[in-house]
Every structure is written in C-alpha cells, then in structure tokens.
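Left out: one protein chain. Kept in place: all the others.
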Amino acid sequence: MHNSTGLSSGLMVEAPSCSFASDNTAGVAPEVLDAMAGANTGPAIAYGADPHTGAFDAHIERLFGSGAKGLLTWGGTGANIVGLSTLVRPYQAIVCAESAHINVDECGGVERFTGSKLIDVPTIDGKLTPAHIEAQLHVLGDVHHPQPGAISISQLTEYGTLYSVAEIQALSDCAKAAGLRVHMDGARIANAAVALDVPVRAFTADAGVDVLSFGGTKNGLAYGEAVVFFDQSLVSEAEFNRKQAGQLPSKMRFLAAQFNALLDDDLWLRNGAQANRAAQRLVAGAEKIPGVEITQRPAANAVFARLPRPVVRQLQAWSYFYVWAPGQPDANGEIFDEVRWLPSFMTTDLDVDLFLAGVAEAMAAH
Amino acid sequence: MHNSTGLSSGLMVEAPSCSFASDNTAGVAPEVLDAMAGANTGPAIAYGADPHTGAFDAHIERLFGSGAKGLLTWGGTGANIVGLSTLVRPYQAIVCAESAHINVDECGGVERFTGSKLIDVPTIDGKLTPAHIEAQLHVLGDVHHPQPGAISISQLTEYGTLYSVAEIQALSDCAKAAGLRVHMDGARIANAAVALDVPVRAFTADAGVDVLSFGGTKNGLAYGEAVVFFDQSLVSEAEFNRKQAGQLPSKMRFLAAQFNALLDDDLWLRNGAQANRAAQRLVAGAEKIPGVEITQRPAANAVFARLPRPVVRQLQAWSYFYVWAPGQPDANGEIFDEVRWLPSFMTTDLDVDLFLAGVAEAMAAH
Amino acid sequence: MHNSTGLSSGLMVEAPSCSFASDNTAGVAPEVLDAMAGANTGPAIAYGADPHTGAFDAHIERLFGSGAKGLLTWGGTGANIVGLSTLVRPYQAIVCAESAHINVDECGGVERFTGSKLIDVPTIDGKLTPAHIEAQLHVLGDVHHPQPGAISISQLTEYGTLYSVAEIQALSDCAKAAGLRVHMDGARIANAAVALDVPVRAFTADAGVDVLSFGGTKNGLAYGEAVVFFDQSLVSEAEFNRKQAGQLPSKMRFLAAQFNALLDDDLWLRNGAQANRAAQRLVAGAEKIPGVEITQRPAANAVFARLPRPVVRQLQAWSYFYVWAPGQPDANGEIFDEVRWLPSFMTTDLDVDLFLAGVAEAMAAH
Partner (left out) sequence: MHNSTGLSSGLMVEAPSCSFASDNTAGVAPEVLDAMAGANTGPAIAYGADPHTGAFDAHIERLFGSGAKGLLTWGGTGANIVGLSTLVRPYQAIVCAESAHINVDECGGVERFTGSKLIDVPTIDGKLTPAHIEAQLHVLGDVHHPQPGAISISQLTEYGTLYSVAEIQALSDCAKAAGLRVHMDGARIANAAVALDVPVRAFTADAGVDVLSFGGTKNGLAYGEAVVFFDQSLVSEAEFNRKQAGQLPSKMRFLAAQFNALLDDDLWLRNGAQANRAAQRLVAGAEKIPGVEITQRPAANAVFARLPRPVVRQLQAWSYFYVWAPGQPDANGEIFDEVRWLPSFMTTDLDVDLFLAGVAEAMAAH
C-alpha cells in the first residue's frame, strides 16, 4: 500500500493484505460494486427521483420508524454540515468533545458553513456527559454569549469508545430539558450497533437523537453517507441546506444503490461485525506479546496500544498505521508511542494473524 | 424512466431508451465502471495519496501543461465553490451571466460559502462580453460597493452556446487588465472541446482562464468533477478550501480511477462527440417536422425548440424532457412552449430517430 | 466643506452654508446633542438596561402599537443586516430593486452576514411591484434555486420616489400570500412620513411590513438607527443577531437619548418636513432657471436635475454635490449630466436661495 514509510522493514513475516491504518483504507464491498453496476440500466432523472432512492427511503423507515427521512450526501463532513446547519442558527453554539471529528478533522467546515461556534470540552475518553452540557447552560438567554443550541456526539467516538443506550438517553434528556437539539456523528455506526447488540433505532431515534450522520464509506461504500432526520419538521430546511452545501448528488441512483446493498439483508451489520471481530482477535493476540501494552480495549473495532518507537517505525515500514499519541522519553531515554490499529470489514483472520506475527517478530528483535 | 408525467401519451411509436431531459439522466460509461472495479484491489491510503490520483495528476499536466493542478471534488456545485472561494475575498463580487448555473441552480451555495455577491448581468445567449465587465468597473476602489474580483463564464453556457477561443481571450484580457480573475464552469467542457475542435488547453489555460471546473458527471462518470488551477500560487489555499467545503473525497482512488478512464485514450472527447452528433441529427430531423420551430441551433449538444403546449405535454408523458421557457397565449389563444432536448454520450442514432418519430406523430395528430 | 473639487469656482454669489450633496453631510440637531449631554449623569448599566432605552421602547410602542419592539443599532448597514438576517435563512433569497442600498451600497454586507442571495430586479424608479415578486415565485419548493424568503423595499427609495400606502399593502399582500416576509429600509422614513402625511404606522406595521430600519442618522442624529420588529416572535432571535453582528452599543443610553430627542414632540417629523420643504423651494426656483431640466420632481427631499457638464463642474467647485448619472455627448457634442441635490433637516430658505443664485449665475455665464 502506498504511504508506507518507504524504508525496508527488515521483517521476515509477510505483510497482511489489509491495512490496519484506518477503515477508510479498505476498498468497496463486492455487493456494493455489483449494485452500482446493476443501477446502470437506462436513464434516470437526477437528484433522487429514481426507484433506487425510493428503496433507500423505505430502508430508513424500516430501520428508524415511519417519519424518519434520510438524505444522502457525498461524505461525512458534508453529512455533518447538513445536519448541524439544520439544527442551529449562527448565534447558537454546538457543544462537542474536544476530540470530535467536527472539531479537529473537518478544517473548520462546520464553523464556515453554519457561522456557529463549536464549544469543545475536554474529555477523558471522547464521550460527553450531562455535566459537560450543564456547565454550558448558564449563558442561555444572555446575548453576549453564543447560545448552546445543540450537542454533537460521536458513536463510536474518535477514541473508539461507545455510549450505552442509557448514556445517550441521559444526554438527550439533559439537552432537551434546556432546549438543545441532539446530533450524532455515526461515521462508524455499524460498529457501534454491533457492539451494543440492539437495533440501531434504540440508541438513536428512540434515545432522543434528532439527527444522525449514518456512515457508509467506512463500512464498504465507494462514497456516501446519509443524514437521517427523526423530526420531520426539519426535513424541508435540510433539503435546501444539502443543495446549498454542494452535497446533493446528481446521479443519485448510484449512491442509493450502494446504500441499499449495505442495508439489504443487514450487510452493514455483518460488515461491522467483521471489523469488530478482527479487533477482538487482534487485542487477544497482542496482549500476549511481551512488551506490548494495550491502552484501550476495543469497544468495537479500534485498538490502541503502546510500543517502543523503534518498533513502531519498523512496523510502519512493513504495514503502515498511525501514531495516535507520541510518547516522551522515559527515565531510560526510551520512547513508547501510542498507536491506533483500525481493522475494517475487509480484515480477515489471516490479516490479523500476519499482523500479530509481524508485531511479535519486531518486539522480539527489539 | 421515472418522472414521466404519469399520463398515458397515446403515442404509437416506441419511446427511446435514452432520455433527452438532461445529460445527467444518463448512466455511467462502461469503461468508468470497469475502472472503479479495477481500483478495488487491496487497501489504499485515503484522501489522494494513492497511485490512481497520481495518474490523474499526470493527465492534468499532459492536458494543461506543467504546473496545472487538478483537485478532484464530488460534484459541480462543490467544484465551483472551491474554485471561486479561492479567487475572491468576501467583499469582492463575481460577475456572471444571469443564466449562470452558479447564479440560478446552486441554491445560493456560492454566496453562502464565499460570502461574496454575484453580480449577474442579463445576456441574450448566456455569454458575457467585455462590455459586461467594463460596465462594472467604475466601482473599483469605492468601499461602498462590492468589488468585482472575478468573472465566471460557462463553457458551454446554460443556453447551449459556445465561446470561441478569441472571445475567451478577449474576456480574460479585459478582466486581467482590471485585476479580476477568470473562472470557467466547464460542466460540459467535453462538448465544448469537441465543438471548438482545438486542444482544451487552447480555450482555458492558454486563453487566460485561472480556474476551471472540469466536468465529469455529465460525460460518463458516476460522480466527480475536477477543479483545475493554472496558477500554482492558488493551489495551497484551494486544498484547504476543498476540505473545509466538504469536497475532499475519502476513498479518492475510486474517483481518480473514473476520471482516468475518461482521460485515457481521449474517451472524454469521444463521449462528448457522441452527444454533439446526436444533437445535430436531432436538429436536422426536427426542422423537417412541420410546426416545430428550432429556436437555437446546437453549438454542441443542446437543442432548443418551440412546440404547441398540448404536444409538449403529450411528448413529456411519452419520454420526459423539460420546458425551458413557457410561452404566452398567441392571438389564437394557442400557447407554444420552448423546450430543451439534451442528448448525452449514451444517446444512439436509434434513440434520436425514435424520438423524432414521436415528435412527428404528436405534431401530425395536433 | 471638505471634498469640494479644490478648484476656484469663479462664481460671485456666496456659497450656502449647508451642503446639497447628501443629507448625511449635515451635522447633529441641537436638541440631539443636548440630549446626549443630558444623559451624561452618573453611571448606567451598559447594553440597554437604562432608563433612556426604556423611554425609547415606550416611544416605539406609541408609534407602532403595543408589541412593536425597536432594537437600536449603530448604523444603517447594521440595521439592515440585523433585520434581514432575522427574516431569512441562508438558502433563502431577498428580492429587492437593483438600485437598493442593500444591493449596491453596503459592500455585500447582507450576503456576507446572512449567506443569502439578493435577487435584484431592474426598476424604472426604484420601486418594486407585485409583478416583480410574482416573477420570482416559480422556483419555490425547488431545491436547486435560492428560495425567495423576503422582499426588501426602500421608503424613500434611492431614487427619491415614494411608495403609497396602497402600494405597500399590495406588495405585502403579494409577498405574504407566497410566504415571503417584508422588510423596509427606512433610512429616510421621516421624509416619507411627512410626504405621505399619514401616521408612520399606516405605511409600515399596518401595511404588512414585518421589519423596519428606522433611520436616525440622516435626520439629525450623530449616529444610530433602529430596527423595529412588528412580529414579536422575531425579537428574541434578532437580539442575538444584533450582538453577533457587532451592532449592540455598549453605552446604549447615549444612543437612546438621541433617538428620544428626535421622537419627543415629533422633532423627527419637523426635521423631515424641513428637508422636504427645502426640496420644494429648490425645485420651484430651479425650474425657472433657463437650461435647467428637472428630471424628477421631489416626492420628498431628493431633487434630480440635468445641467451642462461645465456648469456642473463649476458648481461642484463652489458647493459640492454628486453626479447621479453621467450623460453622453449630444448631437452638438455637449454633455448634460444628471445630478442629485439632497437638502437636509438643516437646510434653510437662505441656503436654498443662495444655491439657486449660484446655479442661475453659472447657467447665465454658460
């Protein structure tokens, strides 16, 4: 894979064919590519007035209840922008975790498109709590201060942690009591749904979430996310926001067909389960390798571990992954970096076992 | 095709298998779908650090000269937003034709993202002239007035008309002399290149254009446009604007591979030529049908005609297309509407002939 | 006065002590300066929680009815921005005359702050008609097009023309029937109220206007305008928009006291009447001067006339005013420019008579 460090790793073991760098390094699920080809028959009116988009609408109602409406968008930043711009006015602020993707990984897209401030709060594990919300409420009604108008939570979080259904309900209750809306960034919602082992509706629509970015790209699509609205009164405005944000696909059928392939027969959950299982297998093997410290057990598909820096460098040259948090020299002058390993729906047992063998070889030689 | 009027047309002749409603009703070119499948091999780092995107970069330099840089985006609105936001500051205005896509068909996306005013000027045929630019220059330097900072022209225009190389050069000269930048919306640039029969570089980079939205969707892609910068000093800022605008594709290789399929062996020009030929065949046939008035001969692939309203309605129920300009009752109380017929790269001679037969049948029965 | 052309005019007659260039060249009404001094007694909580602002609130309810609420702002651009940003969402457009101040004289402030498009329509006289509105309504509900969400009219218009009560009511009826809000830019509302000779409420709140920019600066204040909301449901959002737009005065009492001086005993109407009378006297005298063509009789305080260019230049060097529309050479090669003369509340009969004497002298010598 491109973006290896370009150095020879010197490791004897064969590198896995799947990357552990991110779930967006994976390709497209075969069922999804087939669905695109299957949609390529004759003409179709653009922008969603086609049968594939109709079938997608039915899937959303099936999953989230009658009245739920999903608007397809190109990508995750776009989905978040469309959802959040529908929830808040520019003088309102969005309360989120400091680590939230909308806060650190979207180049300020939310601020530019909405005009709103993000109030980002430090967290231990990427999860907001009702106390985080309550600490922001004293400014409500005071014109000098940006008015908290929505919270945004990530499920999974960017730290790979998971909100329970009860935690989401508690956040929603707290937010709603103060008049705030609730947004969920579900870029990895399939992994979360599998990990929670409840219907997706239970921790979204039924737990007080107003708008959900339903991720597709990281779970097997070539492109595409859906912004799902559980409050019908928001949909009309959202459709204009989607168009104005440049997030309305022209040949919509090719996106809807992909999503339908994912939602038919619950392929999305099977894909999510595959990634989660790979993470479990990975952590089970890694913790047996002397010198590897698991810093966070995977709630779903994200594994965090700490390794000596020379080992990290050698492994990256062999099969690239990201350093999550660089370490500082310890008393012996040795540096241990925290790394993230993120299997995808494509990661096989063989990939995991090869990766573990590489880690073991590098650690043994260290 | 969906979005017919739902009425029975009563016509005997078989409807064509391709729609004349718009070139975005067409599907995906087979070579393009094959290229997506071909890119689906193993992992690749996201956001463009992959070999397919590297090959795309080489294509752009081949077409436009060393130093040209194309940034891939999801769609046309996004491409225009990324290009224009890089050319102007919010207190600067963009001079364009009243009929420009950025002015009427993007739900105000440019204004929202750039903060700039569009100064839209009435035109006969969708084409700006140097006189249009000059009429706006008296405000330069006066803080009360939005400052013209760029012009935006569409090649093809939304009226299906075409700028000559000399016309573009004259516009650029006029704009540059006053310090304005030049943007081209090339959603149908393949049709324009074929019609002009010159290298694409001749009427873009070499004619003074600074930024080009290079269309892909209407010419055979499932999705995707490229914003091409001919001034390297703009690229760094443009990359941030693309990300902030939610227009940076995650699994970039699947977009780059599509574009490469279009640019390899000049498939993009062959596709454009097919659509243009269909338009010529269509107009040649239509002008022989009594009662059909051709209101604008096609410079490339857009045909405009005037028909009695009942005939329009009947034909729409049979094979949908759009009314471009509704007519008013004439002295006899009859209404003639101007319609647009827009063949695509997929339109065959048989499609055209069937369509003409339908028009002839409906006119004869009127 | 500064900004004369710096040339010696050569005219014998003494220049008037008031400028005819614009009503914003006038100073501050003595009552207004006194009121500022009178408010300078002891401390007062900032941002409006003071008795002067309370008295202003009572004035607004007296003028416009119970429930009307005026928010004080620094200037006219700010007032328009606060009002319009409260009426529309970014995907909505504002329909206005091409000549509107918000369209040409605010450097794109409305677009930048609201994110909305201005749909500016050409007019003969600066006045919108119901037909102008109706021509924009066909796009309602179509996501591709900016959605007309409000109209903005200027009373007086920038051409010095005046809407009748019935005309405003007809515009409001047309707008409201289609779901559009109605904004009035009343930078010269005092002149309009005097000219219409009806209570200000009759052509604003009672004629269907939702939000009014109530002008103060051109009628005797040092600074300050008020945005008056006739729909109470808009006020809360407007207060946040005012603060976010940087239009919430800190030491509010000094602005409220000025406005109160204007509204006490109807000084605002007496000031407006003075300017209107000066315009009538000016036009009556000017039309008797051979060679001076009155191009538009003043509805209120704006006089437009056409004069030979050398005379214009000579008069500008003597007492500056603006050319409104430069002329073209006639058959004899002579150029006549259209100029605007705009008396203010400070303009005396003597100023008018001196000005007329200067025009007469210059024309006689031509």
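List of remarks:
In order of appearance the chains are A, B and C, and numbering begins at 1 in each one.
As a convention for this text, contacts are C-beta pairs under 8 Å (C-beta built on N, C-alpha and C of every residue); 3 or more make two chains touch, one makes a residue touch a chain.
Nothing here was measured: the structure is a model prediction, and the numbers come from that model.
In the complete assembly, the contact with the undisplayed chain comes from B:Asn241, out of B:Thr25, B:Asn241 or B:Gln296. In the complete assembly, the contact with the undisplayed chain comes from A:Val143, out of A:Ala55, A:Val143, A:Ile294 or A:Ala357.
Looking at C:Ser66, C:Ser233 or C:Ser250, the residue that reaches the missing chain in the full complex is C:Ser250.
Annotation: of C:Ile45, C:Ala177 or C:Ala365, C:Ile45 touches the absent chain (contact as defined above). Within the set B:Met12, B:Ile124, B:Val143 or B:Ala331, the residue that contacts the chain not displayed is B:Val143.
Even with one chain removed from view, subunit A keeps its contact list with that chain: residues 90-91, 93, 104-108, 111-112, 115-118, 143-147. In the full complex, subunit B touches the hidden chain at residues 47, 85, 89-91, 115, 143-144, 147, 237, 239-244, 248.
The set of subunit C residues touching the chain not shown comprises 1-3, 17-19, 21-22, 24-28, 33, 36-37, 39-46, 49-51, 74-78, 81, 106-109, 112-113, 217, 222-223, 240, 243-251, 254-255, 320, 346.
Rule of thumb we're sticking to: only the chains that are shown with their structure count from here on.
Relative to subunit A, the most remote chain by averaged C-alpha coordinates is C.
Judged by shared residue numbers over all numbers used at their interface, subunit A and subunit B contact each other through mostly the same positions, with over half in common. Least-squares overlay of CA atoms from subunit A onto subunit C yields a rotation of 180° to the nearest 5. Looking at contact counts per chain pair, the maximum sits at A-B. Chain centres here are Cα averages; for subunit A and subunit C they lie 52 Å apart.
For the pair subunit A and subunit B, the distance between C-alpha centroids works out to 34 Å.
The set of subunit C residues touching two or more other chains comprises 90-91, 115, 143-144, 147.
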